[in-house]
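Only one protein chain is missing from this complex, and each of the others stays in its spot.
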Amino acid sequence: MRQFFPVEDLARDERFVQTNMAERMKDGRTAIAVEKQSSAKSRGATKRLTPERHDASDAARGLMHGIMVGEIQALEGAGRTAHDFAAGDGTGDTVPFELKLDMARQAWDEARHVEISAKLSDWMGTELGEFAENTVLFEAACSNDPILRLAGVNRALEGLAIDVFTQMKEFGDVAGDPYLEFCEDWMLADEVTHVKMGSDWLRKVTANDPDRRTKALEFQQVVDKLFSFGGARGESAESSFSLAKRFRELAGFTDDEVETISAMDAEALEERKEAVRKYRERVGADA
Amino acid sequence: MGNGATDTHESTARAPFAPWDRRDIPGSFSVDETARRVGNYKWAEMKLFEALGGWVATVPELDVKMRLGTHCYHHAWHADLWHKRLPELREMKPERLTVPANEAMERFISAMTEPEAPELTIEKLVGVYRVLIPRFIAAYTYHRNNTSEITDAPTIRSINFILQDEFDDWRDGEMLLQSLVTTPEHVRRAADHQAKLEAIMVEAGGITGADSIGTGETSSTEGGA
Partner (left out) sequence: MTAATTPASTAKVTVAPAEFTFVAYDAAEIAEIVAELAQQLEIANPIRVIVDETTPLAKVYEEVDAATSDATITLHAESGALEDRKHPMSFSADTARESLGRILLRANDRMRPDFSDAPGDLDLTLEQNAAWDTYCAGRLARMGVSVNQQRWRYNHRNRFGFHDDVDAHFDQLWAASDLGWSAIAG
C-alpha cells in the first residue's frame, strides 16, 4: 500500500459522483443577492437553515447528504493518518504512538457518524449519492506533514462539523424531529473531542518547532476559509449556517480564533459575490 | 486463633483461595518471555490497525469501509493495552520490543497489505479475516491457557478483552467475505490469496514465531511455585 493516498483515488461505488472546489466555484449562480433586491413576494427570504425556509426540508436533506459524505472522507482521512506515519518522536514524518491511537479512535467515531448519517438520510428520504460529493474535505487530510493534517482536519474540518451539526441540531429541535436533534447532539459531542485532539497534538508536537506551528496555523486558516464555502457559513442572514461559538469554545478555540474565522467568513462571502459579478459581466448575462 | 476470643466471637480466618478458586501459580512463560510475546503482539496489532485504517479510503463498498474504520480502532486499542503492559514487564522502552517475531512475519505483513486497488476488497479481507486474525486468536488463546493465572493475571485480563474483539471482528469480516465471494472466480481469488499468505505465515510460525501456539521450538522457561 502506498504511504500517501491521492484524493483522485478515493474509492466509491457507482452511486457517488465526486466534484471539487474548483468545479464548484465555476458555478455562476448564487443564492446570495449579488446586485438585485430580493423579491418582495419571496417566501422565506433568509438563507439560514431553519424550518421557516420554504425549502427547509430539501435544504436539510442536501446538507445531511453533505454531512454524510463529509463523514466518509473524515473516516478515510483519519484512517490514512493512522496508517501513513510511523510511530516515533514526532519529528520528520513520524508521529507519537499515542497520536496514531487517537487517529484510530477518530476513525471509529467517524465510521459511527457515517452510520448515523446513512440512517438519517433514510429518515429524510435522501438516496445515497443523490448529491455530488465535494472532495475538499479529504484534500485537507492529504498533506505529507501530519501536523498540517491535524490543522486542516481536526481543527478546520471538525470545527466546520461543529458549526453544521449545531445548525442541524437546532433545526431538528425547532421542527420537533425526534431523531435529528438526538443524532446531531451525539455527533457534536464526538467532534468536540476531535477538535481537542487536534489542538492538543498540534501544541505538543510543535512545542519545540515554532516555524512548523506557524505553518500549521496558516494552513488551518486557508482551510477554514475554504470551508466557509463562499460565505455559506457566516453571521449574515445570507449564510446557511453560523459559527457555533459556544461549542467551539468548549473544543478549545480561543475568542481570537473564532473572531478570525468569522472575519474570514465575511470576507469569503464578499469574494464570492465579487466573483459572481465578474463572471456575469464576462458572460454578458443580466444580473 | 490466639486472641482469647469468647464463644460468641466468630473466626474470620479463611483459606486464601476459596474452594471454587482453582487458579494456580505454574505458567509456561517467564517475565522476559512474556514481554517478548507482548512486544510481538503489539507490533502485529499496530500493523493491523495501520492496514485497516489505510484501506478505508481504498474500498468502494460502504459497509466494508465503515467496518474497517471500526476494526481499526479495536486493534489500535489492543496495541495500546500491550504498550502499557510492557513497562509492567520491566521493558521501560516499549519500542525496543515492539518488533516482528522474525523476518517472515514482516514479509507476511508486506504481502497482506500489498493489495490496494479498489477491486481487491476480497483480497484485503481474506488477508485479515482468514489468515491474520485466526492467528491472533490462536496465539492469544495459547498464551492465556499457558501463562500463570496468578502471576500474569494482567496479561490474561487484556487477552480476554482482546479475544472478545478478535472473535467479533473475525465474524464481521467472515460475513462480509461470504457476501462478497459469490462466483467461482471470487472463490479462486480468495483461495489463491489465502494460500499465498498462509505459506508465508507458516514460515513465520505465527504471531510470535515458531512457538506461537506451543507446537514449535520452545523458547520460554517454565515458571512455577
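So that you can tell them apart, the chains are marked A and B in the order they are listed, and the count of residues begins at 1 in each.
Note that in this section a contact is a pair of C-beta atoms (placed from the backbone, for glycine too) under 8 Å apart; a residue touches a chain by one contact, two chains touch by 3 or more.
Source: prediction; values computed, not measured.
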Chains still shown that are in contact with the chain withheld from the display: A
Residue among A:Ala86, A:Ala175, A:Leu250 or A:Ala275 touching the omitted chain: A:Ala175
Candidate in contact with the missing chain, chosen from A:Asp58, A:Glu218 or A:Asp255: A:Asp58
From A:Glu127, A:Glu218 or A:Glu259, residue that would touch the chain that is not displayed: A:Glu127
On chain A, residues whose C-beta touches the chain left out of the figure: 17, 19, 23-24, 26-31, 41-43, 51-52, 54-58, 60-62, 122-127, 129-132, 175-178, 280, 283-285, 287
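Everything below uses one rule, namely that only the chains that are shown with their structure count from here on.
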Between chain A and chain B, centroid-to-centroid distance (C-alpha), Å: 37
Complex interface listing, chain B residues touching chain A: 46, 49-62, 65-70, 72-77, 79-80, 83, 95, 98, 113-116, 118
Chain A residues within the chain B interface of the complex: 1-2, 5, 9-13, 72, 75-84, 87, 97, 100-101, 103-105, 107-108, 110-112, 114-115, 118, 128, 138
